[in-house]
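Structure, as structure tokens:
One protein chain is absent from this view; the other protein chains keep their places.
Take a look at chain A:
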Amino acid sequence: MTAQYRLSFGRVVRSEWTKLWSLRSTWWVLGLAGLLTVALASIVGWASRQDGGDGSVRAAVENAFIGVDGLSLILGVFGVVLMTGEYGSGLIRATLTAVPRRRPVLPAKALVLVAATLPFCVVVCFASFLAHQAFAGPAGDVTLADPGVVRATFGAAAAPVGLALLGLGIGTMLRHTAGALAAYVGAVLVVPALLGPMLPDRVEDDVLPYVPTFSGQAMYAVGESQTFPWLLSPGSGALVLAGWILVFLAGGATVLQARDA
């Protein structure tokens, strides 16, 4: 064929975009995850109206984004399956035959994952905050204009995207859906829960803030958390999470490049 047809990174991204949106599961997962997160924020808002909250910005933000952990879990699984689904179905062989240098595939998937989930999470998180405040009524007399709220909302939107990228890295390293999901849940849920009891108290506060789950949570905290007073600042949390993402994606890229498909 004529010379105009050739591989380019932009075209691989376009291809991945088509792949992402041509699966019904993408629409289902994002739709349900968004609804659940907003619904949870509304219920918690309603509950705090019954209980009479303390009206602080910290509490309003903590309550409004209580569903973000769940959103992170779902998007992480989504990131894992974005790659393992290709191995499970065998599609990876078609993908890597079309892109035999392989290197563009993972960055393209990561880019598409961010492009699809970040705007989605921003909408879900603003909706969660607004719904929470609406249901909280006078107990939640905090608005987007209060200091730190908009920043926290963007942080709450970015953290699940970060964990989705983490999942993509794990999925690319392990290739099998079940194994990768177990590893992801282990890294995000089990390790943070076990580290507390396992570590002596004097190092606990020096280690826990750097676990991906908690560095993600730091991104949408306002003021000092009562449950986790040792959380990093939002900026540091974002940097630490970015570091984890780089490590996991680099690991995935290495495996993708080296192993037979």
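By our rule, a contact is a pair of C-beta atoms (placed from the backbone, for glycine too) under 8 Å apart; a residue touches a chain by one contact, two chains touch by 3 or more; residues count from 1.
The rule is simple: contacts and distances are computed from a predicted model.
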| item | value |
| --- | --- |
| Name under which UniProt lists the unshown chain, selected from "Aldehyde dehydrogenase", "RsbT co-antagonist protein RsbR", "Multidrug ABC transporter ATP-binding protein" or "NADH-quinone oxidoreductase subunit J" | "Multidrug ABC transporter ATP-binding protein" |
| Options A:55, A:85 or A:192, residue touching the unrepresented chain | A:85 |
| Given A:98, A:150, A:190 or A:247, the one touching the chain that is not displayed | A:98 |
| Missing-partner contacts on chain A, residue numbers | 1, 3-8, 11-12, 14-16, 18-19, 22-25, 85-86, 89-101, 260-261 |
